[in-house]
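Let's turn to subunit A:
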Amino acid sequence: MDAVSLNYVLAIGAVLFVCGVICMTTKRNGIGILMGVELVLNGANLNFVAFSRYTSLGLDGQVVSLFVIVLAAAEAAVALAIALNFYNNHLTIDVDRGDELHG
Partner candidate 1 sequence: MDSLGSELSKYLLLAWLLPLIGFAVEVLGGYWGNRQDKRAAYLAIACIGAGFLLSSFTFYRWGTETHWQAFAGSVSESGHASVADPSGSDGHEKPDAAHHPHKAAGTETTHGTPGHSETAGAHDDAAHHSPGPSYSGTFYTLATFGSLTLSIDYYIDSLTILMFCMVTLIATCIHIFAVGYMSDELTDEYVDHSAHTSDGHHVHRPGRFHRFFAFLSLFCFSMLGIVLAGNIFQVFVFWELVGISSFLLIGFYTERKSANVAANKAFIVNRVGDFGFIIGLMILWTYCGTFSFGDQDLNGHEQPGLFSMIRGSDGEITTVGDDVILKTVGHNGHWEAPHEGESNRTLPYFLLVIAGLGVFGGCVGKSAQFPLQTWLPDAMEGPTPVSALVHSATMVAAGVYLAARFYPVFTTEVLLTIAYIGCITLFIAATIAVVATDIKRVLAYSTISQLGYMMLAIGLGGWAAGLFHLITHAFFKSLMFLCSGSVIHGCHHEQEMTKMGGLRHKMPITAYTMLIGVIAISGLAIPGSAALIGFPIAFSGFHSKDAIVATALAYTSLNPIHFLLFLTPLVTAGITAFYMFRLWFYTFTGKPRDEHIYSHCHESPAVMCMPLVVLALFAAGCAFGGENGPLYHMIGNSEPLGVASGVEAGGAAGVALPSHHAIHEVHGTAGVVALLAAGLGTIVAFLLYCRPVVDPESIKRQFSGVHGFLVEKWQFDNLYDVAFVRPSHIVGRWCATFDKEVLDGILHSTARTAIWIGTIDRKFDETIVDGLVNVVGNVTRSVGMSLTVFQTGRIRQYVMFIAISVVALFALLFAFMPKA
Partner candidate 2 sequence: MDLIFLSVLIFMPTAGALVLAVLFNSKAVEPMRVFTVVVTAITFLMTLQLWMNFDPGVSGIQPEANGVSVEWIGTWNIHYRLGYDGISLPLVVLTSFISMLAALASWSINKLHKGYFVLFLLLETGMLGVFLALDFFLFYVFWEVMLLPMYFLIGVWGGPRREYAAIKFFLYTLAGSVLMLIAMLMFYFGSGGEFSILKLSAIGQGRVPGVQFDEFTQITAFILLFIGFAIKVPCFPFHTWLPDAHVEAPTPISMILAGVLLKMGGYGILRIAFPICPVGAQYGAYCLVAIGVISIIYGAFAALAQTDFKRMVAYSSVSHMGYVILGMAVWAVAQDGNIVVTSGRDYWLMGMNGAMFQMIAHGISSAGMFFMVGVIYDRVHHRDLNQFGGLFALMPLYSGLAAGIFFAGLGLPGLCGFIGEVFVVLSTWNFSPVLAIVAASGVILTAGYILWTLQRVYLGAEYKGPHADEITPMNAREATIGVTLLFMAIVLGVYPALMFDVMNGSMAELVDGMDAGLRAAQQSGASITMTPTP
């Protein structure tokens, strides 16, 4: 029996997920938040791969994780472009300074 059972992998995935969320909420730097987003997506990815290995999910899991990687990339590109545009207009990447829209 291989040493690593499903629960361990799930635990790691959960840890990744939680770190990603915490990173998103605490980071003041725009780019930092985007990193958090990546972590969350990778946590989910890990789950998919684990499930395809251990449960009857089969290949679907892996196909999904492939797609997730592709989409994460696209999203990152777009997010960075918008962050750049944000920087050009606000001359800062500090997210808390971008609160003109409120109320």
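Selection rule, in plain terms: all candidates are chains of the complex that A comes from, given by their letters.
By definition in this document, a residue touches a chain if its C-beta (ideal position, glycine included) is under 8 Å from a C-beta of that chain, and two chains touch if they have at least 3 such contacts; residues count from 1.
Since the model is a prediction, treat every value here as computed from it, not as a measurement.
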Item to check | Candidate number, among 1 or 2, whose chain touches subunit A in this complex | outcome: 1
Next on the checklist: Looking at the complex, which residues from subunit A come into contact with candidate 1?
Outcome noted: 21, 24-28, 33, 95-96, 98-103
